[in-house]
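After the structure tokens below, expect a handful of questions from me.
Incomplete set of chains, arranged as in the complex.
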Amino acid sequence: MATVLRRAARLEFSGVLSLFSASCRHGRPYALSHVAFNDRHLSTSSKVKVDLDNSNGIAVMKFDNPPVNSMSLDFLTEFSINLEKLELDKSCRGVILTSAQPRIFSAGLDIMDMYGTSPEHCGAFWKAVQDMWLKLYGYSKITIAAINGASPAGGCLMALCCDYRIMADDPRYSIGLNETQLGIVAPFWFKDTLLNTVGHRTTELSLQMGIMYHAHEALKIGLVDQLVPEGKVLSTAVETLGTWLAVPGHAREISKSMMRKPTVDKLLANKEADIKNFVSFITKDSIQKSLGMYLAALKKKKA
Amino acid sequence: MATVLRRAARLEFSGVLSLFSASCRHGRPYALSHVAFNDRHLSTSSKVKVDLDNSNGIAVMKFDNPPVNSMSLDFLTEFSINLEKLELDKSCRGVILTSAQPRIFSAGLDIMDMYGTSPEHCGAFWKAVQDMWLKLYGYSKITIAAINGASPAGGCLMALCCDYRIMADDPRYSIGLNETQLGIVAPFWFKDTLLNTVGHRTTELSLQMGIMYHAHEALKIGLVDQLVPEGKVLSTAVETLGTWLAVPGHAREISKSMMRKPTVDKLLANKEADIKNFVSFITKDSIQKSLGMYLAALKKKKA
């Protein structure tokens, strides 16, 4: 524990790199303007690759948003649409989330959607984050996270929404809701998702400090369920999903809903207020300034 | 964990045998009619043996409903009456629950009370399950489960209601709320009882998969408190109860009530709706069909 705390406090930028993400688009890394955002809408390339195996009903969704699978507005929208399609598709029985990028599951929410953008854009972005969570945490089908890389902030949230988490047993990879380290606060439904997984005390410590847990620490506190060698993360996920599929599906689905519905309903009842709250927080001068400093540091490090 | 999941998915019928129970009465195993139910009322033999030691105030309740201590309507009624009597009896200070049958604590709710019976009967049966839980989970005196055999579904629930759980250290015995494996859903108050014991995440995994935990796994996740050799389960329970009796009784009782009353009150406020919900679920054609298939498989295995 003491080691975890000490590490949490070292703001070395190799660590900070994975705190939040800033998408690198069109060879212009970290362009701090609306251009980056506008560009994205022109993109027609897919950021989420879906591969549904009709022989077993298992769909694999691979995040493919280089370099670090930033959860941009585009990415989130595409992700949620795909997730909804698979839920309606009767040939799909379960979904595995994994990354097509090396060493990173997802670096979390894209700062470029929050930095220097209009309140309207921030609001639309936040709604997309909410919709992704509502869909994934309340998903009727089985979901397994095949965590084949680092998984900070929003990346960790996505993994937490799944029914089971398998992580690459590699000391370089860590996972956690580390928003606090960037001066941002994880909203109540991020908190609830973590709390439902690791309990009250670990959540309190984790959120206050913004702790990133190494794979073996994550296993110890129950943040992930299983560690396997990186090369076996996906195959183990497929095998595990097969095991889950042997359980009577209707009863499993109702049981899942019974556990998660109260948490989902809390956000549903507060969606608008939560968006307002986020927009008012993120557009504050002090927060924008700290995001800007963070981006500058990131840029300098890359250069 | 991976092993637990894999095992949970193996629907081998030796395991399924203990998922739910079907009482074998009058040499006519699994008679799928009301006859079995009507017969029961003629029975005058006791299904729950009570032995109160006036020297120390410790009552031992032995389940004696061969072959697997099925929680039939009769059994539940007799159990609840005895529990109430002991609560009113000032010479009784604590109760130990254990089994008089070999290798089984209780196989849980009796399917014969749910399969092919009238909605009225199903409703009366469910009310008896509720009343057992309300009495046992909210019991003012000390209760200890001496789990000397397998303890699936309703058997696990009974154990969870006690203040302390001692289980036989035998790899053949397992315990868990495995209703999902039969296509049935554990109701919210079963869920709450498990959640109050092992926490949110383990409960979610446990209920979605319908996991049966081997004794040492049950100890690890806190589903039971202590393992001892089978021959020492009862004597350890008596010794432990003696330890509890040394604690000032009134303060202990208020502390227990403070912890459990909110959970008890939830069912009290929803008793009728919960019965309606159960009856409408269990009398569905699809559910009756799956219970029938289960019974047929059980019959075939026995033959």
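Letters A and B name the chains as they come in the text, with residue numbers starting at 1 for each one.
Definition applied: a residue touches a chain if its C-beta (ideal position, glycine included) is under 8 Å from a C-beta of that chain, and two chains touch if they have at least 3 such contacts.
Not measured: the values here are computed from a predicted model.
Here 2 copies of the chain are placed, and the complete complex recorded in this file has 3 of them.
Please note the rule applied: only the chains that are shown with their structure count from here on.
With each centre defined as the average position of its C-alpha atoms, the distance from chain A to chain B rounds to 40 Å.
Every residue of chain B that touches chain A in the complex is listed here, in rising order: 1-2, 5-6, 8-11, 179-186, 188, 191, 199-201, 203-205, 207-210, 290.
Here chain A touches chain B in the complex through residues 163-164, 195-199, 222, 225-226, 236, 240, 243-244, 246-248, 250-252, 254-256, 258-260, going by the rule given at the top.
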